[in-house]
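Every protein chain of the complex appears in place save one, which is left out.
== subunit A ==
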Amino acid sequence: MNIVVIDQQKERASLIKEALGEAGFPDVVVLAETDRLLERLAELDPDAVLIDLEAPSRDMLEQMFEVSRQVKRPVAMFVDDSDESSIAAAVEAGVGAYVVNGLAKERIKPVMELAISRYNTFSRLQTELDAAKAALTERKLIDRAKGILMKMKGIEEEEAYKLLRNTAMNQNRRIAEIAESIVTAAELLQK
(Lines give C-alpha, C1' and ligand atoms only; values in the text may rest on other atoms or scores of the structure.)
Protein backbone atom coordinates (compact mmCIF):
# COMPACT_ATOMS: atom_id res chain seq x y z
CA MET A 1 0.00 0.00 0.00
CA ASN A 2 1.41 3.40 -1.05
CA ILE A 3 0.76 6.06 1.53
CA VAL A 4 1.39 9.81 1.25
CA VAL A 5 1.65 11.80 4.46
CA ILE A 6 1.11 15.56 4.13
CA ASP A 7 2.28 17.32 7.24
CA GLN A 8 3.98 20.62 7.96
CA GLN A 9 5.38 19.24 11.25
CA LYS A 10 8.50 17.37 10.19
CA GLU A 11 8.99 15.54 13.50
CA ARG A 12 5.44 14.29 13.52
CA ALA A 13 5.63 13.17 9.90
CA SER A 14 8.74 11.10 10.57
CA LEU A 15 7.13 9.68 13.72
CA ILE A 16 4.24 8.44 11.58
CA LYS A 17 6.43 7.18 8.77
CA GLU A 18 8.47 5.19 11.23
CA ALA A 19 5.44 3.76 12.98
CA LEU A 20 3.85 2.81 9.66
CA GLY A 21 7.10 1.09 8.63
CA GLU A 22 7.10 -0.95 11.84
CA ALA A 23 3.46 -1.89 11.30
CA GLY A 24 4.26 -3.31 7.88
CA PHE A 25 3.65 -0.31 5.60
CA PRO A 26 7.06 0.51 4.14
CA ASP A 27 5.91 2.63 1.20
CA VAL A 28 5.34 5.97 2.82
CA VAL A 29 6.24 9.31 1.25
CA VAL A 30 6.13 12.50 3.30
CA LEU A 31 5.19 15.72 1.50
CA ALA A 32 5.56 19.04 3.22
CA GLU A 33 5.42 21.33 0.21
CA THR A 34 2.08 22.82 -0.58
CA ASP A 35 3.24 23.80 -4.04
CA ARG A 36 2.94 21.28 -6.85
CA LEU A 37 1.04 18.97 -4.56
CA LEU A 38 -1.20 17.95 -7.43
CA GLU A 39 1.69 16.92 -9.66
CA ARG A 40 3.43 15.07 -6.85
CA LEU A 41 0.28 13.15 -6.00
CA ALA A 42 -0.27 12.27 -9.66
CA GLU A 43 3.29 10.92 -9.86
CA LEU A 44 3.08 8.94 -6.63
CA ASP A 45 -0.43 7.62 -7.28
CA PRO A 46 -0.94 6.74 -3.58
CA ASP A 47 -3.59 4.37 -2.26
CA ALA A 48 -4.14 6.56 0.76
CA VAL A 49 -3.37 10.12 1.82
CA LEU A 50 -2.99 11.16 5.44
CA ILE A 51 -3.17 14.90 6.01
CA ASP A 52 -2.65 17.26 8.91
CA LEU A 53 -6.02 18.95 9.32
CA GLU A 54 -4.28 22.19 10.28
CA ALA A 55 -2.43 22.29 6.96
CA PRO A 56 -3.72 25.25 4.94
CA SER A 57 -3.22 23.18 1.79
CA ARG A 58 -6.11 21.00 2.80
CA ASP A 59 -8.76 23.07 1.02
CA MET A 60 -6.62 22.90 -2.14
CA LEU A 61 -6.35 19.14 -1.82
CA GLU A 62 -10.12 18.91 -1.62
CA GLN A 63 -10.42 20.97 -4.79
CA MET A 64 -8.10 18.55 -6.57
CA PHE A 65 -10.40 15.75 -5.61
CA GLU A 66 -13.32 17.63 -7.10
CA VAL A 67 -11.85 18.70 -10.40
CA SER A 68 -8.74 16.71 -11.10
CA ARG A 69 -8.46 14.17 -13.80
CA GLN A 70 -4.76 13.82 -13.04
CA VAL A 71 -5.27 12.17 -9.70
CA LYS A 72 -7.72 9.30 -9.49
CA ARG A 73 -10.66 10.58 -7.55
CA PRO A 74 -9.94 9.99 -3.86
CA VAL A 75 -12.68 9.60 -1.33
CA ALA A 76 -12.53 11.03 2.14
CA MET A 77 -12.07 8.30 4.69
CA PHE A 78 -15.22 9.60 6.33
CA VAL A 79 -17.54 8.97 3.42
CA ASP A 80 -19.66 5.85 3.91
CA ASP A 81 -17.94 5.21 7.19
CA SER A 82 -20.67 4.68 9.72
CA ASP A 83 -18.36 4.59 12.73
CA GLU A 84 -19.01 8.10 14.00
CA SER A 85 -16.78 7.89 17.05
CA SER A 86 -13.68 6.99 15.01
CA ILE A 87 -14.37 9.90 12.63
CA ALA A 88 -14.65 12.21 15.62
CA ALA A 89 -11.44 10.76 17.08
CA ALA A 90 -9.59 11.51 13.85
CA VAL A 91 -10.87 15.08 13.55
CA GLU A 92 -10.17 15.69 17.22
CA ALA A 93 -6.64 14.36 16.87
CA GLY A 94 -6.23 16.63 13.83
CA VAL A 95 -5.68 14.07 11.09
CA GLY A 96 -7.66 13.35 7.96
CA ALA A 97 -7.43 10.37 5.64
CA TYR A 98 -8.36 10.04 2.00
CA VAL A 99 -8.59 6.73 0.22
CA VAL A 100 -7.65 6.79 -3.43
CA ASN A 101 -7.60 3.55 -5.34
CA GLY A 102 -10.82 1.99 -4.12
CA LEU A 103 -8.99 0.68 -1.09
CA ALA A 104 -11.18 -1.41 1.22
CA LYS A 105 -12.14 0.20 4.50
CA GLU A 106 -10.66 -2.61 6.59
CA ARG A 107 -7.25 -2.03 5.05
CA ILE A 108 -7.10 1.69 5.82
CA LYS A 109 -8.44 1.28 9.35
CA PRO A 110 -5.16 0.17 11.02
CA VAL A 111 -3.32 2.99 9.21
CA MET A 112 -5.86 5.48 10.44
CA GLU A 113 -5.76 4.20 14.00
CA LEU A 114 -2.00 4.39 13.99
CA ALA A 115 -2.07 7.96 12.68
CA ILE A 116 -4.60 9.01 15.33
CA SER A 117 -2.51 7.56 18.12
CA ARG A 118 0.70 9.19 16.82
CA TYR A 119 -1.03 12.54 16.44
CA ASN A 120 -2.29 12.33 19.99
CA THR A 121 1.14 11.31 21.30
CA PHE A 122 2.72 14.17 19.42
CA SER A 123 0.35 16.80 20.73
CA ARG A 124 0.81 15.48 24.27
CA LEU A 125 4.59 15.71 23.86
CA GLN A 126 4.18 19.19 22.40
CA THR A 127 2.01 20.34 25.32
CA GLU A 128 4.50 18.95 27.83
CA LEU A 129 7.38 20.59 26.02
CA ASP A 130 5.56 23.94 25.85
CA ALA A 131 4.72 23.74 29.55
CA ALA A 132 8.33 22.92 30.44
CA LYS A 133 9.59 25.82 28.33
CA ALA A 134 7.07 28.22 29.83
CA ALA A 135 8.03 27.17 33.37
CA LEU A 136 11.70 27.71 32.58
CA THR A 137 11.05 31.15 31.10
CA GLU A 138 9.02 32.14 34.14
CA ARG A 139 11.70 30.98 36.54
CA LYS A 140 14.30 33.03 34.71
CA LEU A 141 12.05 36.10 34.79
CA ILE A 142 11.47 35.71 38.51
CA ASP A 143 15.20 35.30 39.11
CA ARG A 144 15.95 38.49 37.17
CA ALA A 145 13.22 40.42 38.99
CA LYS A 146 14.59 39.20 42.33
CA GLY A 147 18.05 40.37 41.33
CA ILE A 148 16.77 43.80 40.40
CA LEU A 149 14.85 44.17 43.67
CA MET A 150 17.86 43.02 45.70
CA LYS A 151 20.10 45.56 44.04
CA MET A 152 17.70 48.50 44.10
CA LYS A 153 16.30 47.99 47.57
CA GLY A 154 19.38 46.44 49.14
CA ILE A 155 17.45 43.41 50.39
CA GLU A 156 18.12 39.69 50.63
CA GLU A 157 16.89 37.17 48.11
CA GLU A 158 14.28 35.70 50.41
CA GLU A 159 12.83 39.13 51.14
CA ALA A 160 12.78 40.00 47.44
CA TYR A 161 10.81 36.87 46.70
CA LYS A 162 8.36 37.60 49.50
CA LEU A 163 7.82 41.09 48.09
CA LEU A 164 7.07 39.64 44.66
CA ARG A 165 4.72 37.06 46.09
CA ASN A 166 2.81 39.50 48.30
CA THR A 167 2.43 42.00 45.47
CA ALA A 168 1.11 39.27 43.21
CA MET A 169 -1.36 38.17 45.87
CA ASN A 170 -2.55 41.71 46.56
CA GLN A 171 -3.08 42.45 42.88
CA ASN A 172 -4.52 39.03 42.13
CA ARG A 173 -1.90 38.44 39.45
CA ARG A 174 0.71 35.77 38.89
CA ILE A 175 4.23 36.16 40.31
CA ALA A 176 5.65 35.85 36.79
CA GLU A 177 3.53 38.78 35.62
CA ILE A 178 4.78 41.00 38.41
CA ALA A 179 8.34 39.87 37.65
CA GLU A 180 7.85 40.73 34.01
CA SER A 181 6.65 44.24 34.86
CA ILE A 182 9.69 44.79 37.06
CA VAL A 183 12.11 43.60 34.39
CA THR A 184 10.41 45.74 31.71
CA ALA A 185 10.36 48.81 33.96
CA ALA A 186 14.02 48.32 34.87
CA GLU A 187 14.98 48.06 31.21
CA LEU A 188 13.07 51.24 30.37
CA LEU A 189 14.52 53.21 33.25
CA GLN A 190 18.05 52.19 32.43
CA LYS A 191 17.99 53.65 28.93
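In this section, a residue touches a chain if its C-beta (ideal position, glycine included) is under 8 Å from a C-beta of that chain, and two chains touch if they have at least 3 such contacts; residues count from 1.
In the analysis below, contacts and distances are computed from a predicted model.
Not every chain of the complex appears here, and the one that does not is recorded in UniProt as "ABC transporter substrate-binding protein", selected from "Spore protein SP21", "4Fe-4S ferredoxin-type domain-containing protein", "Dihydroorotase" or "ABC transporter substrate-binding protein".
Of the listed residues A:E18, A:E92 or A:E187, the one in contact with the hidden chain in the full complex is A:E92.
The omitted chain makes contact with subunit A at the following residues, 53-56, 58-60, 62-63, 65-67, 76, 78-81, 84, 87-88, 91-92, 96.
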